[in-house]
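Presented below is the structure to which this report refers.
Excluded from the complex is one protein chain; the other protein chains are retained at their positions.
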Amino acid sequence: MQELVRTIKYEADRVPGFGKEIMQVPGCENLQSCIQCGTCSGMCPLSIYMDYTPRQIIELVRSDFKNEVLKSYTIWLCASCYVCTVECPREVPITDIMYELKQRAIYEGYYPKRFQIPVLANQFFKMVYKHGRVTENFLVTEMLLKSNWKDIFRSWKLGLKLLARGRFPLKTENVEKKEEVRKMLDVVDRVSIDTLAGISHTGNGKKH
Amino acid sequence: MGSGKMKEKEVRVGFYVCHCGHNIGSVVDCRAVAEYVSKLPGVVVSRDYKYMCSDPGQELIASDIKEHRLNRIVVASCSPLLHEHTFRNATEKGGLNPYLCTMVNIREHNSWVHTDRAAATQKAKELARAAVHRVVHHRELETKKVPITPAVMVVGGGIAGIHAALTLANAGKKVYLVEREPTIGGHMAKFDKTFPTLDCAACILTPKMSEVASHPNITLWTYSEVENVDGYVGNYTVTVKHKPRYIIEELCVGCGECINKCVYKDGRFPDEFNEGLGKRKPIYLPFPQATPQVVLIDPETCLKLKTGKCKQTCLEACQDRKAIDFNQKERFSEVQVGAIIVATGFKTFDARRIPQYGYGKYPNVFTALEVERMVNASGPTGGHVVLRDGREPRSIAIIHCVGSRDKKTNRYCSRVCCMYSLKLAHLLKEHTGAEVYNFYIDMRTPGKAYEEFYDKLLNEGVHFIRGRVGEVTDWAFTPEEEGHLVIRVEDTLAGFVRRIPVDMVVLSTGLEPQHDADEIRRKFNMSCGSEGFFLERHPKLAPVNTFTDGIFLAGCCQGPKDIPDTVAQAGAAASEALALIDKGFIEQEPNTAFIREEECCGCKSCISLCPYSAISFDEQKKKAKINEALCKGCGTCVASCPSGSIAQNLFEDEEIFSEIEGILCE
Partner (left out) sequence: MKYAYYPGCSIKGTGRAYEESLLPVLKALDVEFEEIDDWNCCGATAYMAVDEIKSCVLASRNLALAEKGGYSEMMAPCSACYLVLNKAQRYIETSGPVADTVKKALGAINLKITKKIKVRHPLDILLNDVGLDRIKQKVKRPLTGLKVATYYGCQIVRPYSTFDDQYNPTSMDKLIKALGATVVNFPLKTRCCGGSLTGTLPEPGLLCAYILLKEAMKRGADVISTACSLCQFNLDGYQDKIAKKWEPVQVPALYFTQLMGLAFGFSEEEMGLHRCIVPFSLENVLNKEAVAS
């Protein structure tokens, strides 16, 4: 038998203000009128693998359970198919909320070690900053190297097949005026969306 | 004091400002307002009080009038819509003419819409000052008494209309019941049983239907619609259109021989009463207990009416009764009534608007009303619940809130679906022994014996899954799903997603306003709420009144409700109508327009502008003439008169100009 775990939550487990912060993202104020009907989970093709269903994530956000939300697998399982957003009877833009939660988790270091999705997001960002465009095969290779390099061996077959069919470019795609892209992104770094929306990050972001 | 005359130098104003509990008091400093007004010229008494509308509040006005010899009253409180009558009465009780009182709205127009206490208080002072300026010019006015036509029209022959009509008729009043369908009975006639007692809908409804048909005080007009409404409270003139049913109603005895002898041997066309699940002929009786027992011919499907070519075997069957008349045209009747009860009902939500539930796409997805017909012993399947291919379902899903509580369709809760879904779950289980699943968001069973009914269902082994169904599909992932419809839903109480294969899906569709509710609204000069149901005058205190005097509401046209509530509301509407017409007369607000004959140049421009046709032309004097009984005080003629010769009681120039000056001075 596994070790018994207490599941009770105390007020100290909450990070007051977290829900309010998320609601400040454009369109996300509807989160408040969620009736917990579960349509989002019922439609979500990935909900069957989630530790918290999307409905539960919404409730956890609303109740300020920041740690539970940002540590959950759910936010990384969202594939952005938008079916929850379209079907929600209260018009909560759930996909956008998931994006926001992923951003928070990355900024604040809330994700499992060797977890590939945040690595992919980061690599993606770096590649765009460097080249202006993305060359997917390099992106995936880099992601694997940075997270779980052994996975490369599991993927080599597909790589070879792509190579044989001319779908594995050996050269990275580049924008001519790379400095333009960088200049633009640098401007944004100075004014990030969160400061724009008047959001101050709360809570204890720590690596897990 | 002589009528209309008062010595201006003697003006003595009493001013009262109401806290309305916290409604006004929390935003407006009422004491400061009273203090400010007390210093205005002409003000003799100025007070603030917690609840001016209460008995002690009213008494305050009456006793002040006597004690301080007041001759003008100003009350700063809520909307005149709510309490003008109250304060005029109090004024009258103090011995003054009630029209020497005026009101200032510092609640709806002030405290409810402002948050800044200082600014709101300032606004209240200015509005009060304006009213004090205005009231000086008020004159004594007399109300007029107009006789009432002691008859009522009830529009809509569902259970609401039927109950209202019978109540009035039993009180000895003449009632015209107008129904646009060929029979009365409405939605209730389609139901099998009624929750929570499970008594048979027909058994309790049909006796009332036949009572309507035979009641000496009721004129029943089916297949008829209200075309036009003229007049005013107590004296409405209603034009009713009778659609041709190609049967002379007085001659038809409902024997049904014509139906038997129709050239179509079997029913061929979707049967409206059975939600299209059965078939009817072009000549038909909507259902066996239809009231009146008069057949009708559908011109869209009748060979004779459509093509002119038919053996017309129905004519032979009718023999010398000669009740069939292919040349019937629409006819119109005009009647006078004192009041009208609108009971036009609802329509059910069109389930096709939620495509992910597959109605219209998968044959075995049904609406609740279709299933209602199916479980009915006199329905299209004789009470057998079957799939479209004739098999009996072994598992059934009932999906709640279809077209309710959803921003994309209807935001409101339709109120009856939880209970009728429970009822259907019981009946379906009883009829088929199938596994029945209810998918609900929240179970709403407030009502006498409703929660007990829910408990009964729980004990019958019906499954309840809390979760709004995401989708109904026909693709199988596991072997047991093959050949079934699959429900994908989060079981929110268990906290995971489930796929549940079923044979039959029942969609508990919500209630919506009739498709032509807006047209009806305009005909009767009513208002609609944002969702399209007719608006009651006050949600608590005037739930069956509308903003038009003499027009009352009953049943689901005002909002979704179940049968007990509908019947209660219909009774209330009938009593309100009765209270109105039984008085014999109405007192009319004296805010009518009048002509200063010496200034009228006889240009007639006002005559065509008057929306109530209240102005005529006196050919002898060559002056315009206003019929006070018809004038509604809208002011159109006053504003448009080129010579400025028309004025209006309570809105005379000096009253309005003084009010404006009162706002602007200082």
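Letters A and B name the chains as they come in the text, with residue numbers starting at 1 for each one.
FYI, a contact is a pair of C-beta atoms (placed from the backbone, for glycine too) under 8 Å apart; a residue touches a chain by one contact, two chains touch by 3 or more.
Computed from a prediction, not measured in an experiment: that's the story for all the values here.
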Selected residue (touches chain absent from view) among A:15, A:34, A:57 or A:77: A:77
Candidates B:332, B:477 or B:496 - the one touching the absent chain: B:477
Contacts of chain B with the absent chain, listed as residue ranges: 355-356, 473-475, 477
Chain A residues that touch the omitted chain in the full complex: 26, 45-46, 48-49, 76-77, 79-83, 85-86, 93, 95-96, 99-100, 102-103, 106, 116-118, 120-122, 124-125, 128, 132-137, 140, 143, 157-158, 161-162, 165-169, 173, 175-177, 180-181, 183-188, 191-193, 196-197
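Rule of thumb we're sticking to: only the chains that are shown with their structure count from here on.
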Chain A-chain B separation of Cα centroids, rounded to whole Å: 50
For the chain A and chain B complex, residues of the former touching the latter: 35-44, 47-48, 53, 55-56, 87, 89-91
Touching residues on chain B, where the partner in the complex is chain A: 356, 401, 405-408, 441-442, 466-471, 488-492, 495-497
